[in-house]
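One protein chain omitted, others in place.
And now, chain A:
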Amino acid sequence: MADQNKTDTEGTFFSEILSPSELFAARSRSHKIPVRGQKDFFPNDSDEQRQRLEQSLNEHWSLISEERVERLGNLVRATWIPSDQTVELQSPAGKFWQTMGFSADGKQYLLPEEALYLMECGNLQVFYKDLPLSIQDGYERFLSSNTVRLQQYQVFGHLKRLGYVVHRFDPSSEPSPYVRQLNLPQSRDRAGRQLKRKRSASPTPTCSHSEAQEESTTERMEEDKGNHDGEENKKPPESHLTTSPETAQVQTATTSTTDEGGGRTWWTTDVLRDLGKGSDHSPTSGSSRWDFSSISFPDLGSRGQLSSRLASPDPSLLPGALAVGVCDVASWRQRINLREVRLSSKEQRREEDKRRRRWDVNKDKEVQRCRNWAEYQELLARRQGRRKGRPAHLWNREVTPLHDPRQLIPTGELLDKISVIKSTNLLEGASRLKGSDEWKICFNVYQPDSVADFKKSNPGKPYSRMCVCSFNDPVPDLRAIKLLASQSGDVPVVIAVVDHGDISFYTFKDFQLPKDVYP
């Protein structure tokens, strides 16, 4: 039977029966699809190129214009119902019913893209006003912005031909991140979802919400709108979320200020009282250098330098204007050396070890040059930096290394710190984004090997989800990708890019940087 471009006005042209010879001719016809060959990128005005193009075009035209011959018994009859944008089956469905179509009110229906695909396959004949629709009619009537667009159908058909099971994506069937987090069993009934949404305590009236759901039962494509309502429902708690960190910040700020105030209550009164007095002199951290040759301590340890007798100190330095005589140090010296340190043998060994390793800090020329603690501590800091492999020239510029090697931190933290490119998580923060119309998931795709035991009522987890866009469309931005990912949950989203007849598939994936010790 032919259903293509017959201009016969007879009412029964669609039930035309071919003669045996014609049937043979149709069967023996070559089923080869013309090869597309290499693509030429620009016209070079050569005859050769023109000829090749013409030949290729002719091949395509002849393929399309070819009469399709099918067995009448294989064809399922159906009627196109424009008001519902569905196709109602008139005769029992074929094998395709396992993966396609749906039942309502005891009748079997097909979605327009399914019907169109089946028409193309030669499994279905659709009537409208008792007249059969040609495939071209099917393209024109079934594909619209209300059902599926041409590009979406192209992707649908492509995947179907490859054997995948493809269903329309129903956003409301996907559990929200909240449900996912709770690890609730995935329920398909709506009551549970409504319950869940109520919890968000949104001021949005629930009636509009239920309206959206009613729509969704009748016209599934409207579901997206309903979903947007749902998205908006989530907004109030989101705004609540954004305000709470601020208040928390304020709180911490106040506590920190009180911390500063409370830390030094001990001497603050004193400090305040003395502030006026102290402000006019310079800070005392400067170099205070004592001339210990004129300031004589009775140091029993320094031999030779000290005379055995200490001169009597200036009475003005002593309390109560005491006047004391000279002091004989020699006798004390005898006594002090008597003390022997009691060390265990282990300690002794350790001490010996230490003595060998360590040297007198004052033998160092640089240390000798230091005049006070400030200089000495600076020197030590500098030295330590050098010893621990911290070259000063790397650190005194605006751009410094990512990590100071003197700071010891766990390996995981270190890897985290030095990784300029961060691991991504598409789902992170996505639940707080507001939905947009620009990008939508169109299809759930199930793998071909699952067809045998596929159930439409319980399709299980899709293999992937398909989002369709044109080659001319912009590349989705991060926001769109995040939104799609959050809608899809743990099922990967594949973006099908349609370039006229060519379909290519792209996907954005999370990646984890290796963290060797830590998983």
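Heads up, the rule we're going with is that contacts are C-beta pairs under 8 Å (C-beta built on N, C-alpha and C of every residue); 3 or more make two chains touch, one makes a residue touch a chain; residues count from 1.
One rule holds in what follows: contacts and distances are computed from a predicted model.
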| item | value |
| --- | --- |
| Omitted chain, identified by the protein name its UniProt record gives, among "3' exoribonuclease family, domain 1-domain-containing protein", "AP complex subunit beta", "Superoxide dismutase" or "Polyribonucleotide 5'-hydroxyl-kinase Clp1" | "Polyribonucleotide 5'-hydroxyl-kinase Clp1" |
| Sole residue of A:Cys121, A:Leu300 or A:Ile503 that reaches the chain not shown, by the stated touch rule | A:Leu300 |
| Touching residue (missing chain; options A:Glu22, A:Asp40, A:Asp84 or A:Glu347) | A:Glu347 |
| Touch with the omitted chain, as defined above, among A:Val367, A:Leu427 or A:Ile503 | A:Val367 |
| Touching the absent chain when the full complex is considered, from A:Gln377, A:Thr400, A:Gln447 or A:Ser470 | A:Gln377 |
| Selected residue (touches chain absent from view) among A:Leu131, A:Ile409 or A:Leu478 | A:Ile409 |
| Hidden partner chain, residues of chain A it touches | 251-252, 255-256, 258-259, 262-267, 270-271, 274-275, 277-279, 281-286, 288-290, 292, 294-302, 310, 313-314, 317-320, 322, 324, 327, 329, 332, 335-337, 339, 341, 343, 347, 358-362, 367-368, 370-374, 376-377, 408-413, 517 |
